[in-house]
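One structure coming up, written as structure tokens, with questions to follow.
All protein chains of the complex are present and in place, except for one that has been dropped.
Up next is chain A:
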Amino acid sequence: MSPVEYEPVIGLEIHVQLKTKTKMFCGCELSFGDPPNTHTCPRCLGLPGSLPLPNARAIHYGLLIGMALECELAPRSIFHRKNYFYPDLPKGYQISQYDEPLCGPGRLGDVRIHRVHLEEDAAKLVHVGASGRIHASDASVVDFNRGGTPLAEIVTEPDVTSAEHAREWLTLLRTTLRQLGVSDVNMDEGSLRCDANISIRPKGETQLGTKTELKNMNSFRFIERGIRAEVARQEEILRNGEQVVQETLHFDPRTEAITSLRSKEEAHDYRYFPEPDLVPVTITSDMLDTARAALPELPAARQERFEALGLQPDTARQLAWRSELGDYFETALQANGDAGSPQAVANWVCNELVARIGDEDPAGSKAAPGAVAALAGLVERKAVTPNNAKLVLDKLVNDGGDPAQIIEAEGLGALADDGELEGIVEAALAANADAAEKIRGGNMKAIGPIIGHVMRETKGRADGGEVTRIVREKLGL
């Protein structure tokens, strides 16, 4: 009997710190990296008698997110108190939203959105005990600068099917949020944080398995690795005939270990009730108009526009989902009258340029967009071979410059169509008589040494396709 195959079912909860000037319910300025406890007031310290007042721009940003994720926007929403005791929560409750969130069901790409709601961030706990690790310290210092920062919590339906899928979709979400300008979406600084609800089930089964919640993964790489590790752990449990226990887990990216975070009996008894200090938020047509007017072009629409330019869907998506690549591509197309076709320029940006700059923003590269576009055009007009063009790109990335001048200076231009190549091919055939014989016998793989010979003679300036054509012609094939 073949072993049961399992499939993961994953839902994501993403917390996004909104890029307002001030906190969610008070006028303290947001700060990152300022001295601890220098941005607090009676409201965000939860002192008796202080009253919260929602930040209008946070509501506006919430609406922008809801629109970008095609959510149903609630005409009326209210805030609730989520009650629990923890030192990072001065009031003993977090102001959040419960059964009447700002945004209802929506969709981004291939993942459905369950809801989006607004809440306040907790303060930061700095553990100062013996080891500094979360489980073994004696005392902690609370820094309330972060306490009260506006958060949008985005909850997906369990439509994510693998660790890779999670990473890819989160890239789209991050780009979308960045385009909206509502957040820095910087995982290192904690302005984008992700939890994953993970369960597995036998392939084809429709009923959901028991889920665990993997908390606070702080980079896309860790999310992918954490989910993969948790799926593997659950598979092992089920294969051993045991049961997955519903619990909250912590993934340690250093050791890849997964540990239980909270005791079960305390989990999820938050006793939500409507926040009596806040009145309902009703979305006016003015608020909707303002949000609609502020909506930029989003990745999905940009991908469509790129496809309309003639790009392959995969290329269009790569450019649209990594907005800095898309920006570079568009600048490249506009910068040079001799640019290659959009697909050729896109290929050079997505493949060769990305291979050289990795995750860096191409705008910071020495290779100007116009230069890369011109290079793509030179290759398309066969003024330089693709291989030599890669050498030109190396030079552009290292030193900048103009591709035509580099080709001229380095003698990298393709051989002109003047019979010179024909002579070189004849010489190569004469020098590799064995190979020539094999080719004549129908073994085209034997053409390698001939092409190698020609490339050596021409310093790579010959067009491989053209060499093959001449070889066939000379051998009467």
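FYI, a contact is a pair of C-beta atoms (placed from the backbone, for glycine too) under 8 Å apart; a residue touches a chain by one contact, two chains touch by 3 or more; residues count from 1.
In this text, contacts and distances are computed from a predicted model.
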Looking only at "Electron transfer flavoprotein subunit alpha/FixB family protein", "FAD-binding protein", "Aspartyl/glutamyl-tRNA(Asn/Gln) amidotransferase subunit C" or "Carbohydrate ABC transporter permease", the name UniProt gives the absent chain is "Aspartyl/glutamyl-tRNA(Asn/Gln) amidotransferase subunit C"
Where A:243, A:259, A:282 or A:443 are the choices, the one touching the absent chain is A:282
Among listed residues A:253, A:274, A:296 or A:464, the absent chain is touched only by A:274
Filtering A:17, A:40, A:199 or A:303 for touch with the omitted chain leaves A:40
Chain A positions in touch with the non-displayed chain are 20-22, 26-29, 35-42, 45, 53-59, 76, 78, 83, 85-87, 125-129, 134-144, 269, 271, 274, 276, 278-282, 284
